[in-house]
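See structure below.
Of the protein chains in this complex, all but one are displayed in their positions.
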Amino acid sequence: MYRYDVLDKEFLADRSAEFREQVGRRLSGELTEDQFKPLRLRNGLYLQLHAYMLRIAIPYGSLNPTQLRKLAWIGRSYDKGYGHFTTRTNLQFHWIKLADAPDILDHLASVDMHALQTSGNCIRNVSADPYAGATAEEIDDPRVWAEAIRQWSSVHPEFSYLPRKFKIAVTAAPKDRTAAKTHDIGLHLKRARDGALGFEVMTGGGLGRLPHIAPTIREFLPVQRLFSYLEAILRTYNRHGRRDNIHKARIKILVAALGREEFARQVEAEWEKIGPGPDLPDTELARIRAAFAPTAFETLPSRSEVFDAAKAANPALARFARNNLKPHKVSGYSIVEISLKAIGETPGDATSDQMEVVADLAERFGQNDIRVTHEQNLVLPHVKLDDVPAVWEALAAVGLATPNMNLVSDIIACPGLDYCALANARAISVAQNIALKFTDQDRAEKIGELKVKISGCINACGHHHVGHIGILGVDKKGEEFYQLTLGGSGAEDAAVGSALGPALPYDKVADAVDTLVEVYLRERAEGERFLDTFRRTGVAPFKEAVYADVH
Amino acid sequence: MPTYIKWRDGRATLVEDVFTNIADGAGMTPGEVIVSLGRFQTEGEALLAEGRKVGVRLTSAEEAEALAYDLPRIAVVALELPKFGDGRAYTNARLLRERFGFTGEIRAVGDVLREQAVFMVRCGFDAFEPADGSTSEQWDAAAHRFRHVYQRSADGRTPAFAERQG
Partner (left out) sequence: MKVLTANRLIDGEVVFWKDAEWVERFADAQLFSGDDAEAAEAAEAHGKNQPTVVVEPYLIDLIESEGLWAPVSYRERIRALGPTNLNHGKQAEGGAGIEALQHAHGAARSKGRVDLIKRK
């Protein structure tokens, strides 16, 4: 993992001091709320329904045990003993006091963490493949580039007052676990025939009111030229992105308005003028790369007798292994997914106690490495198969061994109207109601991969547009209604879902999802996921069933 | 005489403003003036011929490129921030310094707040008319907030990656 050096630490300390001073000026009345709001947002501090919410950055979803323990401690000391992992791989605390926020930022800085640029019209927390460094699929470690981007984007002199927020994802595997095509910039590492590393650059994706899947504007950008090219994209956007209408201010609108070719042409023209000046020197890239050097893996057989025996003796462990273990690049190791979607619980929430258990497991069995996924789960990327039974047992003891990765109850949900000042409707309790329809784990496994994503408003933090089943909460005269979309995907086959029909009232949503699943089970051909069946049949059979049921 | 904050040798100091800002449609005054881009394009030659110093005001929608050929004759480029969140002026400032080599004054006018000092100084602004009543001491402290920076920019500060190489 990347370790902050003295420069990084001093930078954070300076930022923290600045915020402490700003909070002081607000409390004394020197700053009005209108003046203070953008300043607190730059530090991830929102005022929500019940209290302030602090959104802490977890750059490219990567944490060490010390950091996770500190988050647990902050949750216990300043919040109500839990936190919420988000689709941007951040952690939100929902019960924060303004007066405590500067102290919390200092505590975060003590473990090389911050809330920098987790809100505001700036470059936000960068995301990367949560399996980085662990999957055999990747052609390079995306964290190297994500960390370089994190530094470059921190308090950027020119790009801190953009028309709108700006999100970047980096991935290096054919299987996209970052939802790269829904980002303002998606960077996909590729290798040229001569072996040279480069990025496929996708620009202009985004969800929200007007969802767009990012088109590719450059097939191959040599990695050494990344920062000059990013500067060219950001500068083109900063100058020409719309500033007259907040709903049309994201880069996706500019790219769509100009067309992919014209946007790409403008970027290339600017890039040529910029030249290689902003590119990072190889020495710095090498320094960052060294921080992610592979840990020493043991030479192990591909099968573990201990693990196989435990699985044979324990069907619950076997089920966990089927659903939550993913292949590791090194023989005898596994990637362990930790579901934060216990049936009936709040998607993405973890208690301080749970965080501490995960931190301990990472330390004992997981090479001190923890990842957060954009699907609101955690990952121990490097666990020996021999150790899986012990890890599973410890997880199960604190309710973290739910064997439902990528299944119907592995639901993405934003905090929604239960916490968020922007929300129109609840998302959490809708997720809970749906999950409770699928407590039968055999049935859930039979249904297979099914991504349900719920947002409590059109800002789409719950990624509903790219859910196989997407659910959007709307407000109709003070009452919660939900619009369903089908056929979206945030993966490499990215697509925006299409509307099912008129919005449903709150208490009909879970039944409707159950009905959709039944239609899928009835209609599916051999080997088809829900998404595949929908793409083949279209909306008709699903629509018919749902609106025949609801009355 | 009105005053404004000037950035010299890495320090903010309060100085007297010899320039008069001439609004569009307002009558011309003697002495050093700052006019809009439109007015500069029609009256600039005549004003310069009188031997006075002339500055040009760019709105955030106007691009630095429009002045590219006139820069050697211009004393001040005043970049307007209609509201603090409109970041186009930062790009204009960097291009004036880095691409067009402008060595005159780049002045921030409009919704100019102390919180922006660090960004503005880094992009090449060297003159400020704060809208929040900041003193030069406050501006100076805000602009020096960070001991390290992560990017190369118009201010020539050594970025972290170069500092690390010693």
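Quick notes on this structure:
First chain written, first letter: the chains are A and B, and each begins at residue 1.
Methods note: a contact is a pair of C-beta atoms (placed from the backbone, for glycine too) under 8 Å apart; a residue touches a chain by one contact, two chains touch by 3 or more.
Since this is a predicted model, take the numbers as computed values, not measurements.
Just so you know, the chain we are not showing touches A across the whole complex.
Among A:L49, A:A257, A:L300 or A:A390, only A:L49 touches the chain that is left out of the view. The hidden chain makes contact, of the residues A:N43, A:S339, A:S429 or A:T485, with A:S429. Which of A:V6, A:L27 or A:A397 touches the hidden chain is settled by the complete complex: it is A:L27.
Among A:I96, A:V144, A:L317 or A:C461, only A:I96 touches the chain left out of the display. If you put the hidden chain back, the residue from A:E219, A:E261, A:D440 or A:E479 that touches it is A:E479.
Annotation: of A:F11, A:Y333, A:Y419 or A:F438, A:Y419 touches the absent chain (contact as defined above).
Contact residues of subunit A toward the unshown chain are 26-29, 32-33, 47-52, 80, 95-99, 346, 417-419, 423, 425-426, 428-429, 432, 475-481, 501-505, 508, 544, 547-548, 550-551.
The rule we apply is simple: only the chains that are shown with their structure count from here on.
Subunit A and subunit B have Cα centroids lying 39 Å from one another. By the touch criterion given at the top, residues 5, 7-8, 10-11, 14-15, 17-18, 22, 35, 38-39, 121, 151-152, 154-163, 235, 238-239, 243, 273, 277-278, 280-281, 283-284, 287 of subunit A touch subunit B in their complex. Contact residues on subunit B toward subunit A in their complex (touch as defined above): 63, 84-88, 90-91, 94, 99, 113, 115-116, 118-119, 122-123, 132, 145-155, 160-165.
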